[in-house]
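Below you will find the structure I want to go over with you.
All protein chains but one are shown in place.
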Amino acid sequence: MPATLGAAIFASDPTLRDDSVAVGRAWYQGLGWGFWVAVAVAVIWVLLAIFAGVLPIQNPDTINFNCLGSGAGPSASHLLGCDTIGRDILSRVIYGSRVSLIVGFASIALSFVVGGPLGALAGYFGGWFDEVWSIVSTVFLSFPSLVLGLVIVSFLGNSEFDIVLIIAIVAWPLLFRVVRAATIEYSQREYVLAAQALGSKRSRILLKIILPDIVPAAITYSLVGVALAIVGEGALSFLGQSVGPPIPTWGNMIAAGMTQMPQYLNLLLAPAVAMFSFILAINFIGDRLRSTLDVREGVL
Amino acid sequence: MSKLVVVRRVLEIIVTLVLVTLVTFFFTSKLPGNEAAVICGPAGPACLAKEGALLYLNHPFFPRYLHWLGNLFSGTFGLSAAPTEPIATLLKQSYPITLELVIFSQLIAIVVAVPLAMYSAVRPNKVFDRMSTAATFATLSLPAFIVGPLLRYFFTVKLPWFPGAGSTMPSIGVNPAQNLYVMFLPSLTIAVGSIAVYQRLLRADMIATLEEDFIVMARAKGLTTWRILFRHALRPSTFTVMTVGGVQIGSLIVGAIIGEQVFGLTGLGYQLVLAVTKADLPTVQIITVIVAVAYILMNLIIDFLYTVIDPRVRRARTT
Partner (left out) sequence: MSRKRHVRDIDDLEDRPLLEVENLKTYFQTGHGIVKSVDGVSFDLERGRTLAIVGESGSGKTVLSRSVMGLLPPQNVIREGRVRFGDVDLTNASPQELRGLWGAQISMVFQDPVTSLNPVVRAGRQITESLRYHLAMSRQDAKETAISLFRSVGIPEPENRMQWYPHQFSGGMCQRIVIAAAIACGPKLLLADEPTTGLDVTVSAQILDLLNRLQQERYMSVIIVTHDLGVVTGRSDDVIVMYAGQVVERAPTTTLFRDARMPYTEALLKSAPRLSNPSHTRLHTIPGNPPNPANLPKGCRFAPRCPYVQPKCREEEPPLRQAEAPRHWYACWYPVGTPEGVRALEENQAAGVPAAMGVV
């Protein structure tokens, strides 16, 4: 190893570090241009999913005999080509975003509504309420997420609503834990203790003092949860256990693309890139927000 | 760990295990289709009655659950539905594949992530660090079901360096080289996500560790850079990785399910998906419980490893 490397290790000796960092900037200034690119990507996907019906694209189920089995490569009329039975891939990718986005946002909203209040109450009041719900969440977290998802799919079914419910069942314990941990941490802060000493009602302290502190953390975490939920739906879809064909989803398109792979890489790449771009954007937004709002990582 | 903590931990595990079996049984017992019907197929009502009685199907939920739990404990896993075959045989064939996949993937991940993280931490915010950190961040957004098919495309089809999906695989005891050759891409599929997680956590902790006084002291002792990095800095930098390790195992199992599917390996995950597809209730139940129990036990092991790595928690830690 070169000597310079050895010396370089210690570049940041604590006693010598320059502690003064730039202060006095507005919170959004630290986010950087990458953040806004990510927001743009996410917003574009949301708009595409909402307005898929009025966009000048084909119905995803239309079979185009002109490109059926013709190599299915991209062409002027089908920008991303067609799949093996002649359906337009661009159209299917855009319609496919609907399932992913609906499931992603709806399931996390549902688990937020369930897990959030439970977590805040359990964290703040403790006692048997906390014990019971902590055990319940532990039990749910004792299953690897996809295994639990698969089991509940076979129990509930695979309509879009079922999938939302399933992902919510898998995800709520995570939100419960995050909110509970944050509540415990914040409720031991000095200003909360001070409010207690001054005789404020506990419910008031929870609602007016602790909650405003937790909400940014919980929302940021939920954003990352949306990405996880979309991956979860994608995995179920990939395994053929989510919303069934012919409805396009990114996951089932990737699975279909994989079987056709040797000839038609676009079948695989189109949905894969779509999913990757959206998840990356969401993760990036979440990461930037987290470091900007100084939300502690790994409260789990 | 003090005795009290150990006792509490063991009790927690037992309660969790019982509840896990209960939840599994609850969800699967309500499956559409009757196990007896699935097992009997076209055979007559006599078979249905016999199988039904064996499975306690005419009993209420709790006796049925207890009966099933009893069978589980005695190792009587019963028969899978359509085609009927002892689930025990199925497990025996499939679990080594999944286990190997998980272990192999972690070895790959550690071998790749540790040097990456170290080099990044030694020169933070330099070109290499920025690039590897950006790369791992992007990788975190690449689920296994995207990585797997891409690896399969590029390294079995485009560049046929590795055997294609569904290749025959000798067990590792018989022909280790061929076994690992077949296992490499599926393991890499799982490893990619782990590499990203380990690199990021280790890098962050390592940067913090290198700022510690004891590193300055090690340097003032005149030790070499290698020695300082590996003997002094590495171990105290693994605490977060270990803490997150338990959560990480969950995603390994998810990765294994996907990886087996992509590369046609008949491991536990593959069998689970197959059983769910066929509404093969008994098999779903057993595999789910076994995977969940393995998951819980692995978390316990991680907890234990944590105490080995950090002597300070040997006495103090409560969970």
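What to note about this one:
Letters A and B mark the chains as written, and numbering starts fresh at 1 in each.
In this section, a contact is a pair of C-beta atoms (placed from the backbone, for glycine too) under 8 Å apart; a residue touches a chain by one contact, two chains touch by 3 or more.
None of the values given here were measured: they were computed from a predicted structure.
For the options B:P96, B:G164, B:P236 or B:G264, the residue in contact with the chain missing from this view is B:P236.
Summary of contacts with the chain left out: across B:A138, B:I172, B:V216 or B:A279, the touching residue is B:V216. Where chain B meets the omitted chain, the residues involved are 212-214, 216-224, 227, 231-232, 235-236, 309-312.
In this text, only the chains that are shown with their structure count from here on.
Here the spacing of chain A and chain B, counted between their Cα centres, is 21 Å. Those residues of chain B lying in contact with chain A across their complex are 12, 15-16, 19-20, 23-24, 27-28, 30-31, 122-124, 137-138, 140-146, 148-150, 152-153, 157, 207, 210-213, 215-216, 219, 224-226, 228-229, 240, 243-244, 247, 249-251, 253-254, 257-258, 261-262, 272-273, 276-277, 279, 284, 288, 291-292, 295-296.
Chain contact summary for the complex, chain A toward chain B: residues 1, 5-6, 8-14, 17, 135, 138-147, 150-155, 227, 231, 234-235, 238-241, 251, 254-255, 257-258, 261-262, 265, 268, 272, 275-276, 279-280, 283-284, 287, 298, 300.
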